[in-house]
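Here the complex is missing a single protein chain, while all its other protein chains stay put.
Letters are used for the chains, namely A, B and C, taken in the order the chains are written, and counting of residues starts over at 1 for each.
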Amino acid sequence: MMAAMSEPPAQRHARVRSQSLALAEGLSEADCQVQSMPDASPLKWHLAHTTWFFETFVLEPFEPGYAPHHPAYRVLFNSYYQGVGERHPRAQRGLVTRPGLAEVRAWRAAVDARVQALLRAPPAAADGAALAAAVELGLQHEQQHQELMLTDLLHLFACNPLAPAWRPGPAPAIGAGEAADPAPAWCPFEGGLVEIGHAGAGFAFDNETPRHRQWLAPYALARRLVTQGEWLEFMAAGGYREPRWWLAAGWDWRQAQGIEAPQYWQRAEGVGAGGWHRFTLRGLLPLDLPAPVAHLSLYEADAYARWRAACEGRPLRLPTEAEWEHAAAAGAGPGLAEGNFADGQAWLALPARAGSAKGDAPLQLFGDLWEWTASSYGPYPGFRPWAGAVGEYNGKFMIEQSVLRGGSCATPREHIRASYRNFFPAATRWQFSGLRLACDLG
Amino acid sequence: MMAAMSEPPAQRHARVRSQSLALAEGLSEADCQVQSMPDASPLKWHLAHTTWFFETFVLEPFEPGYAPHHPAYRVLFNSYYQGVGERHPRAQRGLVTRPGLAEVRAWRAAVDARVQALLRAPPAAADGAALAAAVELGLQHEQQHQELMLTDLLHLFACNPLAPAWRPGPAPAIGAGEAADPAPAWCPFEGGLVEIGHAGAGFAFDNETPRHRQWLAPYALARRLVTQGEWLEFMAAGGYREPRWWLAAGWDWRQAQGIEAPQYWQRAEGVGAGGWHRFTLRGLLPLDLPAPVAHLSLYEADAYARWRAACEGRPLRLPTEAEWEHAAAAGAGPGLAEGNFADGQAWLALPARAGSAKGDAPLQLFGDLWEWTASSYGPYPGFRPWAGAVGEYNGKFMIEQSVLRGGSCATPREHIRASYRNFFPAATRWQFSGLRLACDLG
Amino acid sequence: MMAAMSEPPAQRHARVRSQSLALAEGLSEADCQVQSMPDASPLKWHLAHTTWFFETFVLEPFEPGYAPHHPAYRVLFNSYYQGVGERHPRAQRGLVTRPGLAEVRAWRAAVDARVQALLRAPPAAADGAALAAAVELGLQHEQQHQELMLTDLLHLFACNPLAPAWRPGPAPAIGAGEAADPAPAWCPFEGGLVEIGHAGAGFAFDNETPRHRQWLAPYALARRLVTQGEWLEFMAAGGYREPRWWLAAGWDWRQAQGIEAPQYWQRAEGVGAGGWHRFTLRGLLPLDLPAPVAHLSLYEADAYARWRAACEGRPLRLPTEAEWEHAAAAGAGPGLAEGNFADGQAWLALPARAGSAKGDAPLQLFGDLWEWTASSYGPYPGFRPWAGAVGEYNGKFMIEQSVLRGGSCATPREHIRASYRNFFPAATRWQFSGLRLACDLG
Partner (left out) sequence: MMAAMSEPPAQRHARVRSQSLALAEGLSEADCQVQSMPDASPLKWHLAHTTWFFETFVLEPFEPGYAPHHPAYRVLFNSYYQGVGERHPRAQRGLVTRPGLAEVRAWRAAVDARVQALLRAPPAAADGAALAAAVELGLQHEQQHQELMLTDLLHLFACNPLAPAWRPGPAPAIGAGEAADPAPAWCPFEGGLVEIGHAGAGFAFDNETPRHRQWLAPYALARRLVTQGEWLEFMAAGGYREPRWWLAAGWDWRQAQGIEAPQYWQRAEGVGAGGWHRFTLRGLLPLDLPAPVAHLSLYEADAYARWRAACEGRPLRLPTEAEWEHAAAAGAGPGLAEGNFADGQAWLALPARAGSAKGDAPLQLFGDLWEWTASSYGPYPGFRPWAGAVGEYNGKFMIEQSVLRGGSCATPREHIRASYRNFFPAATRWQFSGLRLACDLG
């Protein structure tokens, strides 16, 4: 499941682990304690659970004379691994005030030191490749939780009427030229018998494999994500009140929840955009009309596509994950190496991105927002979960969830790749999720 | 959406409509009134709603001087067509005791007479093909509800501790030879670039189109459905208690609902099979070990496949809908014309079926049980819903449901075809649903 | 628990039992089958359960060679008597379509015949007084269910958008003189050390005993019930929108349920009273402003009293049950014997009642509406439940319910008495419940 990384493993381990602590800087023990909804977790829990992962999957099998740091933590900080044993109920993670934040940090430090010792002098009996693979899996897992720390913190702060900011300050300015782009341009693809999925070197999760063939009809992808300004048009056109744009389950959800706008949008004092503002990790900000609209459910994304298709009289829809990956992997747009991905955490208030790429390549593929696709999350043909408890990582969630592709401004840059499959239920909105339109051709 | 049927339309209309009333024979007004759960509907409602469909989509657009039979029925018996206007809440269908059953029957008769008049002498101004298409859609819709009448009645009777029977009497006897078949044989398919979906003459729903190409890796399908006897083995092996076989959502569902056996299985006095019996439309019957196991959720079907794969050390799983259709459409097994489909309603207690087909062709494809697939229900590439309110028929449900293929013993025979896509949420059990295993090859 | 009735027991038994069937005249099997909410029961169930009561508490202990009519009915039609054994779940009463209505009627007839035989020739071994007491309890129980048959039917019909009527036709006309009575007059009582509760001859439930002393401060009761016209004033004054009039639990209930008017009030086409109408057993009728307002929760009744107290600057409130009984029992108003109670079932649409009583005696005490009191339902000092399973009749409900006094237009006349204690949770509205104001004096 992994391949060699150019960075020395011990250095990489130290760097990635420290990044989790950096995210918590400036937060109080209370900020790190609270669980604002069952789907979210306390930041302290994230710090503890990622440590549990290393203790369980690295130290326990590889460390000679292994003994647990605290025997109760094995149950307390297990997330969903039935193969590891009992678990503390998910919805009660926020009730565990002891161990406190300082104790969890101490546990992190102790486990990190033991992992570092292992990496620097692996015992002869240990299978070096297996140890490296386990550590790398732990770091990939850590990076997933780094994104969740931000999404969960945003949800928590949004529950506070005082609207606190994680990193106060202005969002990056928008290039003037971009704001003039009224409609997305389209990037066409011929399709045919293509291959998707991970193969070769580099880490990938089991759910990205095996690489396999798939037939695609000709299609086009929008050059950029749907913007906040376009979303205002949808709202002004009564998009949230008209059942014909909505999937039946989406309409029921919308009515039951009273949904009228993207999550974290709220009306506040101020001119423009009908008074709409958006709550971000930088606090409450006015809309940024040319920037992508975020925190959408799949239901909303899908309704938008239907409405837009009717407006334009064209077969617009969400892309499938195969269409998306084929476009992204074919080098159709600027990749990570080309700098399309900016310093993620500076962008958490989602300004419009510079369209540096020339020609008709899709923009904003990586590092802005996770993009909802029309694909349900399921196994690739020939899929085999990893052996052991880590086989629960992905496979057992392959029902009634939808795939998101790309990676958001909250995703660590090195955690992003074209074959990555993120997945959430269709009603999910607290992730950094947006949409890009696709169109049938021919 | 349709093509010519060899039977004269008026005759076909009268025949299909009368079949609905035949299903209700022997039932009391009370039996036809009650809604036993929100997912089910009263039989009287089915009789009324199918009439509403003809009044709304045939009489209203095609009958000169159309006037409604009763103005309130338009709202009262609309199921989910937002395009037609308001609807009575689904969960309250059983509360409408007026109009009574006699009034609904009278409404049926009146609408039938008006449709017959239209069919026998369509007004010059009417588009004959459009009228015929609308009537045919009404009849296909009627046949879907005929199956639902049986599934909903079974659920209602199962709620009654007195265990009433719809059609008392013994289930057909099982051929002695069949009981000796201990394990399924396998039917291999090469795969490659195949086509699935409906094309050409004959009725099909919009969701079966367009016919399109899909790449399949080599696979095999089990020659027959999983049996009641095999299910007992799964139960005896602790299959319902072991989380590793289950999808995460399935395990949560199983625990919350306390599921320990297929729906309608219950322990009763009697020898054999651990005392397990199954409640059927013929009343409470002992298990029939070589007969297919029915009333499974997708979660259970999927767990069984994982357990069986581990037992046998082979990559067993549910088939995809493309694999299933490719096998069924390629004439791999005996079709409807060959008599594999028996008189459906005689079989509602699901005996084992005669394996008349020779060679290695899959059996029991049509007319036994709907077969859960591994495919989420979504649009085919290039899918366009029908225009108008009937466009709500299928497309708006394309999220968080799974596809079932084949057709059950409760499905009208002429409503069955290889391209048919049935769909329900993964937890659904009150339909006649079973499973057939698939296996990766090569 | 009972005393001699002047009517011969067998005649009384036949008369009261036949009255239940008379209430169901004109109703279909469907009307009698459906349970419109968990708190209500199907009419067929009422007919069956009252028969179960006679079979269980009369035939089983007193009939020589007793055998049950159908062994399953003992469980199927038990309501809440844990001492009798298992029970069918209350919320599933409406799902039992078999036995059908005809079978239940046949069961009634068979049990009635057996009770009649017992009453006409009690076996020598039987304790005659105990048999008579058991039969009388069965008849009192029957009369309670007669009222529930009407309240439950009203709730069911109110769920039907076609607004069916049980007994169509106009409500009785209102005397012109009454409409002119703008405000209630007051009937003062000195209080002091009074006695309440049942004693002496005549049937009473255990919860009406023992008769006991209670100290009352001076008080006054309104001469009549609060009217529909007065309720409109409360609504016009924003009574449903102003939290300060409401108990905290009442306000939460009001907001959660979106309550804006008494149950069964709805806006419809028509002039006057802001378009408000009320759904009754006679169908949808306009308001009758001088008639009492019905179908109130205790929360609404209490809020009205607080609002009225603030308007008038007087200590208005609901009466306690002791105050009510003291006034009613002291002959302060016209009693049953004086004809204040009209033919109940003619009045189900609740017109204003003739104020025939002269002087300052309270009117409308009996036979109009159950009157909410300020008293929680609890045991009288020295209360002892009846022995055996019938001890579950009243005592086990003595928590978190409030007492209503009087008797409504749906109560059988002979079931009404001054010491009678009806009880329901504070949110209950489907009963014929209204309110009378009280005022502290001195």
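Quick note on the criterion: contacts are C-beta pairs under 8 Å (C-beta built on N, C-alpha and C of every residue); 3 or more make two chains touch, one makes a residue touch a chain.
All values derive from a computational prediction rather than experimental measurement.
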{"item": "Displayed chains contacted by the hidden chain, counting the whole assembly", "value": "A, C"}
{"item": "Full-complex contact with the absent chain, from C:P8, C:P68, C:P243 or C:G272", "value": "C:P243"}
{"item": "Residue among C:P8, C:G272 or C:P315 touching the omitted chain", "value": "C:P315"}
{"item": "Touch with the omitted chain, as defined above, among A:V16, A:V34 or A:A418", "value": "A:V34"}
{"item": "Absent-chain contact - pick from C:A374, C:V390, C:C409 or C:L437", "value": "C:A374"}
{"item": "Interface with the unshown chain - residue positions in subunit C", "value": "80, 82-83, 193, 212-217, 243-244, 246-251, 298-299, 302, 315, 317, 320, 374-376, 378-379, 381-382, 384, 392, 396-400, 402, 425-426, 440"}
{"item": "Residue numbers in subunit A that touch the chain omitted from display", "value": "28-34, 36, 44, 72, 75-76, 88, 92, 94-101, 156, 159-162, 164"}
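Methods note: only the chains that are shown with their structure count from here on.
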{"item": "Centroid comparison with subunit B (C-alpha atoms), farthest chain", "value": "C"}
{"item": "Centre distance in Å when subunit A and subunit C are each reduced to the mean of their C-alpha atoms", "value": "60"}
{"item": "Subunit B and subunit C, separation of their C-alpha mean positions in angstrom", "value": "48"}
{"item": "Centre distance in Å when subunit A and subunit B are each reduced to the mean of their C-alpha atoms", "value": "38"}
{"item": "Set of subunit C residues in contact with two or more other chains", "value": "none"}
